[in-house]
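Missing here is one protein chain; the remaining ones are kept as they sit in the complex.
Then we have chain A:
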Amino acid sequence: MFDLARIGFVSLVLALAAPAAAQLQDEDASDFTEKLEIGISTDEISITSDFRGADLTIFGAIDGFDGNLLAQGKYNIIVTLEGPKENATVRKKQRVFGIWVNTSSMTFELVPESYSLSSTRDIETIAPPGEMGNMGIGVDHMRLVPLGFVGDGSNLGEFRNAFRQIRETSGVYQRDPGGVQFISSSLFKASVRLPANVPNGVHIVRAYLFRDGVFVAAKALPLRVVKTGLEQAITRAAHDQPVIYGLVAVLLAVITGWGASLLFRKE
């Protein structure tokens, strides 16, 4: 069982003593004194097959902050958990001769399979949309670059919206505008959600610090998600040893079919 009460891998990290958390892509703008530190106690999560989603808590601290601004609530933090990236194709159905057929499609290049965002408040009020767009923070500002020829691009917006809507409805993209909370003056706690159908691979935790609507610093940590259990072993076998997997499937069918006929003949 993997539930909230037993999230042992998340621990309070004050001094960021965990060297396991290799840092990547730290974007500190040099003319700010503020530094952002975040930490999770592990860089790998094993998920069993009965996993139904969980909250992951990330702790962080702002160093070198301006006490006045902090007291006024001018510091805002956004924490995201981004899943592995894959190309995703959006297809649109239309009625052709009375039946519904996929008539058009668009493939977006390397979009995250899952995305969970937490912030101190609604991200639209943290910084101007232009800035969020530049940084690609939030589902609405996520970079959706179409692959290949898209014609005049007039339907780009339509496909982008459909993509965002489907991913949000299915729960793999989520946002929580109150998910980051200050637990002391400069120490904060963020909870991001791992969806039930969390993809395997390297997820990235990113934290962004904004001061009065201006981006100040960012920090990123990798988090490997590894599924375990029988089902995962089956999935791996199906992809790594497909011929043997197929043979086993057939053998199982032969034994079941034959076995049943033998069993019932005796009666």
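Please note the rule applied: a residue touches a chain if its C-beta (ideal position, glycine included) is under 8 Å from a C-beta of that chain, and two chains touch if they have at least 3 such contacts; residues count from 1.
In this text, contacts and distances are computed from a predicted model.
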Could you tell me which of "Ion-translocating oxidoreductase complex subunit E", "FMN-binding glutamate synthase family protein", "Probable membrane transporter protein" or "NADP-reducing hydrogenase subunit HndC" is the UniProt name of the chain missing from the displayed complex?
"Probable membrane transporter protein"
Full-complex touch with the removed chain, picking from A:Thr42, A:Ser186 or A:Thr235, is A:Thr235
Using the document's definition of touch, tell me which of A:Asn87, A:Asn134, A:Ser185 or A:Thr228 contacts the absent chain.
A:Asn87
What is the set of chain A residues that contact the non-displayed chain in the whole complex?
49-50, 84, 86-95, 98-102, 105, 113, 159, 162-163, 165-167, 197, 199, 231-232, 234-235, 238-239, 242-243, 245-250, 252-254, 256-261, 264
